[in-house]
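Take a look at chain A:
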Amino acid sequence: MTNSMNNVKAPLLAQIGALFPEVRLKKDRDREITFEVQPRDLHQVLTYLKNAGWRQLSMISCVDWIEDGQFELVYNVFDWTQGLRVLLSMKIDRGEAQAMTIINLFDGAMYYEREIHEFFGVVFLGNEDALKSLFLERWDDIPPLRKDFDSRAYSDKKYVKRFYDPVYGPQGGASFERS
Partner candidate 1 sequence: MNALQSIGTGLGMALFGWLLQTTISGVTRKVIARIQKRRGPVWYQNFRDIMKLLNKRSVTHGWAFDFGLLVALAGAIGTAMFMPVAGIVAFKGFDNFFMIIYLAALGVFGRALSSGSSGNPLATIGVMRGLTQNIGYKVPYMLLVIALISYYRTSSISEIVELQRVSGWSVLVMPLGFVVAFISLHGMLGKKPFDTYLAPAEIASGPLVEYGGKQLGILMIAHELSVFIEVSLFVNLFLGGGATLPEFLLKYAFIYILSSSLGAVMGRFRIEQVVRFYYKVPIALTIVQILMLAVMRGGVR
Partner candidate 2 sequence: MPKKERPSRFHPVSHTMQTVEVPTEKISPQEQAEAWEKIAHYFRANSLWMLNYCTGCCAIELPLVMTSQYDMERLGMMPMATPRQADILLVTGYASLKTLRRLIYTYEQMGTPKYVVAFGPCAVNGGIYHDAYAVLNRLDLYLPVDLYIAGCMPKPEAVMNGFKRLIELIESGQATGWKDYERRFDWYKSNQLEAVGEVYIHDEFHE
């Protein structure tokens, strides 16, 4: 892999390997590295990365692995000076779906965590504000982006569909009845 990022990646990989034995390199793309992180190491790795120059938390995203009953939280940090993006992937159990908040490290995480709570139901301990609703106004069902949420069923239940009489073709067609 001969590209300009080598002189940046090499010291990083060495350091991470030395400091955090359990952290495993999951994927190494051209300008992006993904690490596999355990929940208890998350804060140390983030603190190290922040001091090493990865000052911006671009986003936190969540993936619902319903088959093996796990949520995957991906923390995405970026370093403007060296131009390398580091992703920390962390698996948490889908059942009690809990994770430690990182708002003391990155203030911006407040709204990301709040959004993940609203759409996936992950509770971030230590961040009470994240329990409030953010985008969905007056939502009355389980968090919509979880795999076990059936959007079509919800739509059929909630919104009145337009009824077409079964006869199609030139003589039939939708009737815009206006009673």
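Here is the rule we go by: a contact is a pair of C-beta atoms (placed from the backbone, for glycine too) under 8 Å apart; a residue touches a chain by one contact, two chains touch by 3 or more; residues count from 1.
Here is how the candidates were picked: all candidates are chains of the complex that A comes from, given by their letters.
Just so we're clear, the structure is a prediction, and the values are computed from it rather than from any experiment.
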{"item": "Touching candidate - 1 or 2 - for chain A as found in this complex", "value": "2"}
{"item": "Candidate 2-touching residues of chain A, taken from the complex the two chains share", "value": "132-133, 135-138, 141, 144, 149, 151-152, 154-155, 158-162, 164, 174, 176, 178"}
